[in-house]
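Okay, so here's the structure we're looking at.
The complex is shown incomplete by one protein chain, all other protein chains being positioned as in the whole.
Labels run A and B following the written order; every chain starts at residue 1.
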Amino acid sequence: MNKRTHKYLPLFPVLAAYIVMFIIGDNVAGMWQLVGMLAFYCALGQAFNIFLGMTGYVDFGYVAFLGVGTYGMALALTRIKNLEAFGLGIIPIGLLLALVMGILLSLAVGAVALRLRGAYFAIATIGVNEGFRYLIEGAKIWNGAEGMIFTAQMNEAFGRDTASAIMTYWSDIFVLVIAALAALVTLVYMRSKIGYALTALREDEDAAKVMGVNVTKYKIIAFITSAGFAAILGAVSWALKTPYVFPPEVFEIHYTVEAIIIVLLGGAGTLLGPVMGGLVYGISKYYLSIILPGFQLLIFAPVIIIIILLFPEGIVGMLKARLKGTSLESFVI
Amino acid sequence: MFLEQLGGNLIQGLVLGAIYGMATMGLSLIFGVLKVVNVGHGAFVMVGAFTTLWVFNALGLNPIFALPCAFGLGMALGLFFYYTTIRRLIKAPELASLLATFAMGVLLEEIVRLGFGSEFRGYNWVAGKIDLGITVLPLPKLYASIGSALIALGLYFWFKRTRAGNAMRSVVEDSEGARVCGVNVGWAYALSFALGIGLTLMSGVLLTMFIPVGINPYMGGPYTLKAFVIAVLGGLSSPYGAFFGGLVFGLIENGSYTLFALIPGVEPFALTRFLSFVMLLVILLIRPTGLLRAK
Partner (left out) sequence: MRVKDFKGIVCFVAVLAIFAVSDAIAASKVVIGHPACLSGKYAKAGEQAIGGIKACIEWINESYGGVELSGKKVPLEYKYYDCESKKEAVTSLIGRLITVNKVNVVFAPYSSGLTLRGAPVAESRKMLYMDHGGANNKIFQQGFEYIVQTIGPATNYHRGTLDMIHTIDPQAKKVALAYEDSEFARMVMEGAEKHAKELGFSIVFKRTYPKGVTDLTPLLSALKATKPDFTLGGGHFEDGQLFNRQMADLDINVNALSLIAAATLPAFYEALTSMAEGVMGPSHWEYGVKYSEEEAKKNGLRWIGPDQDDFVALFKKALGKDILPDYHAAEAGAQVLAYVLAVEKASSLDSGKVRTALGDLQFMSFYGGWDVDETGLQIGHSMVDVQWQMGKRIIVWPREAQTGDVAYPIPAFAEKAKGKVAVPR
């Protein structure tokens, strides 16, 4: 096996997982929507991991990027006249708009917050999340707190049946694709100069700076990438799948917390981590809500504390340690 | 007319700000000594609120009596969470402590929900009011405000004058040096955390004196966010800074409402929130030690 393929081996378990999820979802009755939910969590974890995992910084306002991406797609669907002429072409327009808006927001946030470290950074990012949300509500931007409901526009643009298929099937496939793309980008970063720089700064930022690593540049790259993925994830999973946007919902902090849990559970900074984290978190939540409805949070809260205390490196972190020296080592990073 | 509104709002803002400030003191104390951000802050405020409810309804007592109860309960909770969780997270990356404190908050919310139900409760302590012309101030609000100031003052003297207080200050300055001087650093950490939580629970009591309704397990969220802004205003590590930060916050939030209300076509209330977060960002960038010198 030549060096090239060897570099991309770790991608295989990740892609295999997504493909298996797709197969199960498509073929087992009643599983598709669950797979959709799991795909969302995996994609969220993969995208968040690009920044949190690789730099160690906690962006507590991450959901703002999901939110702004949702608005991007929503605006494309509601503000463009003559929707029928565009048909399915609206989707790439919406995605592009979402991506652009996400990147712009991340540049704005980055310029302000990335000068700060640790807890200050976390608080600053919360500030951006909340500030942005109240700006939208206060200045009544994009319909303010009333939000937008656009199923009708989707029906008009795509035709009823296609719209329905998009809302219940194709959007979830999109999410799997986003998750796979995010994994690919994570791997590319990990194996490149970016990855080395980020590992150095995660271990000890001051030492890295002294060694001449341009920490700011690499932090920004990771931040913008992570934000961009969040934006398209929001555009797909929250606009195409859920044809409405209400500001309090798309800026809710609990999504950021879920992203943190997924990344931590799976193993921050690893490639396979978010997949494992997303699956374990999503499946446990789902079955808990069926078997013990009303008690999920009561059970999850102490479990999270235990994981943080006893297993801070996450599932894949522990896996990596066990596999050191075996032939499977190159598959799991 | 505008000046009347502004004046009235500023007075109310000052009164509320004292309470907000006191509510944030616990957060700043914990961060100052342990460098841990308590993301579950609001949940502890909520527990304080429920304590007041219980004292008022079950024991039939004036909410002032809830203060020592809340403080005692807070110290107990603080010590419990310190020794089970926080102790191991002091040197860990902030991700761990952020998530752990968040989980603590969620745990409290769920326990309270299962114990008390998710109903929205309140109590009615009729104690009279003062009419100031430009605004009306119910006496419980005033008591709460004065109470906050007294507690802040009490904390100041405790830090300056008592051995335990001095020990804690030395730990903040230089934990190694303190250890060398014979200070039991571990115990100082535990006490700080417990004290911080105790303060936070007491602030829940005072808060209900200002807003005695709408008490429910999930009420803490907005207070956590406010506390972050105020803590930053006052300098994240300084409890006194937090108190003054609260006053400033109250003034600006209420005062700016009157100004925003002059702009047509906007929602003034949401904009005051927006403004508070802009303040947060500006201060973090320009003066992270807060508006006052830290101590």
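Everything below uses one rule, namely that a contact is a pair of C-beta atoms (placed from the backbone, for glycine too) under 8 Å apart; a residue touches a chain by one contact, two chains touch by 3 or more.
What you are looking at is a predicted structure, and each value in this text was computed from that prediction instead of being measured.
Undergrad: Which of these, A:Leu9, A:Ile80, A:Ala139 or A:Ile283, touches the one chain of the complex that we don't see?
TA: Spelled out, the listed residue whose C-beta touches the missing chain is A:Ile283.
Undergrad: Touching the absent chain: which residues on subunit B qualify?
TA: Listed in rising order, the touching residues are 1, 4-5, 8-9, 12, 16, 110, 113, 117-124, 126, 129, 131, 135-138, 141, 210-216, 218-219, 221-223, 226, 254, 257-258, 261, 267-270, 272-273.
Undergrad: To test your reading of the contact rule: which positions on subunit A touch the chain that is missing from view?
TA: Residues of subunit A in contact with the hidden chain: 13, 16-17, 20-21, 24, 28-34, 36-37, 40-41, 134, 137, 144-147, 149, 151-152, 155, 160, 164-165, 167-169, 241-244, 246, 248-249, 254, 272, 275-276, 279-280, 283, 285-287, 289-290, 293-297, 315, 318-319, 322-323, 326, 328, 331-332.
The rule is short, and it goes like this: only the chains that are shown with their structure count from here on.
Undergrad: Where the centres are mean C-alpha positions, what is the separation of subunit A from subunit B, in Å?
TA: 33
Undergrad: For subunit A, which residues are in contact with subunit B within the complex?
TA: Per the stated touch rule, the residues are 52, 56, 58, 60, 112-113, 115-116, 118-120, 122-124, 126-128, 130-131, 134-135, 137-140, 144-145, 253, 257, 260-261, 264, 268, 295, 297-298, 300-302, 304-305, 308-309, 312.
Undergrad: In the complex, go through subunit B and note every residue touching subunit A.
TA: 31, 35, 37, 85, 88-89, 92-96, 98-100, 102-104, 106-107, 109-111, 114, 221, 225, 228-229, 232, 236, 260, 265-271, 273-274, 277-278, 280-281, 284-285, 288
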